[in-house]
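FYI, not all chains are in this one, though none of them got moved.
Letters are used for the chains, namely A, B and C, taken in the order the chains are written, and counting of residues starts over at 1 for each.
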């Protein structure tokens, strides 16, 4: 899988496809027909929707892939049954973005035991053996990147007030992000003064931000965990008519990047948490199922874990990232 | 009111209304079969029949509440098709339904004008409604019912008055009254008749349904008798048809003696129920009395005099302020129906639908409600035993239809009353409290219920009967307590009292 | 008690020109809603004690009301539905569908070239239409409201996702954002809309024939039918009204978030029912209080605000919320009991 952002890429959709095709060379060639099962949490927010869409589009580019998409669900019990159905169905590989990694571990193991390789995306299983490959965004990493950026911008300012608007607080990925953020801030002697969780949706972002801005009459910086809810956060900031602080986003939606590009927005940066993880998961699944290797590597097998890089997008480099950004 | 208009609109001789060949089927039952019926302007046409004969169904067809399967309705000789109650109302037919058709959460005035609200551009004119409602209620002799009281807080009698006021609030040519007197005492009934006379004098036709034959004598002009969904006699002139014949037509047999002979209480009979210094509610006087085994005690009084409240305090539905209730010398826990039932007390409440019946359940479930434990081993019920026991009750009470698997909802009022009685019969009680046991019950069933009560008394059960029919209290009981304004004003053996005396006592009580 | 209630009223924003109307409204509601008012006052005291000026600040009060506005408007419609002993689980999904429909590219282009009002009208029209479908199925199809609206909840949400392709549709029609998202007489327009809908709903429920019949149908549908009321038609209208309110909520939320999205209104249905029921409207029908509903909505949004001001963790918030709901209702019950005794 490629560092897509670095490559020149076509407009939108799944730009990584072309890049991957170029990099992987012969891997793009049609191989044996494979059926890939795909199960994700409910597409109840823009990021997850983009993730699903990109995966589906990616699959369409390969004539040798049939992607079986199960209804998105936040009910682990239902998701388990979907994987069970895929095992019964004897698919060739399963791309699984679990609602709760630990809860889906056992059924993933069952699939592996049945000889079906499982590609674990975004939210990790509790044991590494339960998946053939794990494709992850770097949750801890985005927290660190955002924290470092804020430390830098504030440049040693003491007693700075930092706000944090996480997504669904009970998800491990949220906790990882917050941990990374806290650790990075600690390094420059800062800490989060107000933290109001949202739920990854525009509406919840607006609500959380409205309350947060009220709770903190003066702020220096805000880190918002999700660019989709960020649209709501920005709306709340505008409604409150506040601008004494700057904001860092996460996710890397085209919206936020355009805000950064405009230069007159409170949004100064966003960390990239790629929405094409699942698309990459599908690609990897295809390769695994077809017994192929990653083109540019010596390794004749696919690596066990692929952690995508948590880049920071700022006004300086936004042009490079904008084309690969997802429309939330 | 528009009495004058009504007179003008209806030529006095011709039929105001005619129903021809009406048939109405319910799932599994034919409620009406080829019934023809007619009413002329200015007359009171009485509809008689046993419980379940189809009287309410017939008038519901007329009121547009049921659509007949067969037959036609003619108004002024022109066929009309009522597809909804609205159509009938618009045609000048006002109805007082048997099951009170009021919205308990609305006020009196709101109920009276429901469906024809006084309004300006959609906005209701509450003052106008209240004034008009007060006028109507005063006209009915009840200025004390305030238009902005919630109907749910009124007694059944009060609600019946509101229902009446409501029927009069529209321009009517025909008023249907389905057992209006069931919840009224004699005083109120007289009041009601005054109203009826005023209406008929103005040319309005009245269809009157009642199980009390003496009322028919007072107010009726012609009689139509229904039996098992058919009209067995039509347009009998009231003055020329003796009661015996009516009863024969209704029931198919003759009932001469309504009240069974009252067996004397054994002189050594033990005291079963004892009520000592019971203060029912704050501000009430303490009440004391006792009932011996086999004794029937009657509580006579006007509607609203507080008899039901006394029963409630004895049974534990409300917690008395102070005082004690004992059965066989053992004291009951105040305010606990469980304690009362366990000690062998049973209550047939006055509102059988809302307080006693499981309308959507079978008769079996209704019969065994209080005694379900008896048909169970280690908590597991035996359907067979329950069914057999219920079948026995069905036979004993002569229920119609005689099917224990039927839903209580589909039974006629009188039969429902028997079911409630049957619940306590199958439970087996030491003390039975009966609140208006014959309300809405037909002549035949009534004498059956009286026989049942007499039988229970002979079997040594202590019985307390609350009734607004003085005849019933006197004919059924050994002893009578006269209640007025929450006080016991007199106690005497039934044999030493007459209806007049009781009425005088009651009146005295109210003026005190 | 009445004095403390008045204190609270001063903090609550009310447009000056409506003073007398508000007074009238309150007089009617005060007695019945004493418990809720007391609960709100206690919350206000709690807020002031724990967060001081940050709570009592007029900006903060406006924030509370602004956050209450969308739920509030939808709850007004739901009050009617619950008063006739129905339930509407689909309001959140209908809101999403309305918002998405009103913010499609073509819709926005049309609004841009004509007037922003068409976006608002679209949202309201879609909401009312979806509500009408509910109403027809419930009133004439005789499918119980719980099931019908549960089905609509799934279907409308799915349709919203299909229309929006699950993308957040950003609103670019400046006229809309400036007008609906802006202020009028120093008060946010969405707050004014809330007040308008609440007052309108109150008048409709308590001062019109329509309202009277609503109570009647809720109290005893058979009696209502026998009184000649067209119960089916009325029921249908009420669900359409609830849909309309969801549509109004949609354009308010569009203004608040500057977007239309299929995720809008997620979980709104329970918030709405909770506010209505806390407000004293009986789930069994026949009794409904618009004033109570407004108080219910304000209580919930004040609660969230106080929690946030105090930087409480979400988990603690949940536990506290549970406890406070029960306590509020117990207070309300106690007071009601005492009143009926005196």
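Going forward, a residue touches a chain if its C-beta (ideal position, glycine included) is under 8 Å from a C-beta of that chain, and two chains touch if they have at least 3 such contacts.
These figures come from a predicted structure and were not determined experimentally.
Enquirer: What would the formula be if every copy in the file were counted?
Expert: A x1, B x1, C x2
Everything that follows uses one rule, which is that only the chains that are shown with their structure count from here on.
Enquirer: Taking the mean of the CA coordinates per chain, how far is subunit B from subunit C in Å?
Expert: 44
Enquirer: Provide the C-alpha centroid distance between subunit A and subunit C, rounded to the nearest whole angstrom.
Expert: Centres of subunit A and subunit C (C-alpha means) sit 35 Å apart.
Enquirer: Roughly how far is subunit A from subunit B, centre to centre by C-alpha average, rounded to an integer in Å?
Expert: 72
Enquirer: Residue numbers in subunit C touching 2 or more other chains?
Expert: none
Enquirer: Within their complex, state which residues of subunit B touch subunit C.
Expert: 63, 65, 84-86, 89-90, 95, 97, 101-106, 110, 114-117, 119, 122-124
Enquirer: Touching subunit A in the complex: which residues of subunit C?
Expert: 51, 54, 59-60, 63, 66-67, 161, 165-168, 170, 181, 188, 253, 256-259, 261, 263-266, 304-305, 308-309, 311, 314
Enquirer: For the complex, which residues does subunit A have touching subunit C?
Expert: Its residues touching subunit C are 43-46, 49-50, 52-53, 169, 194-197, 199, 201-203, 205-207, 210-215, 217, 228, 231-232, 234-236, 238-239, 255, 327-328.
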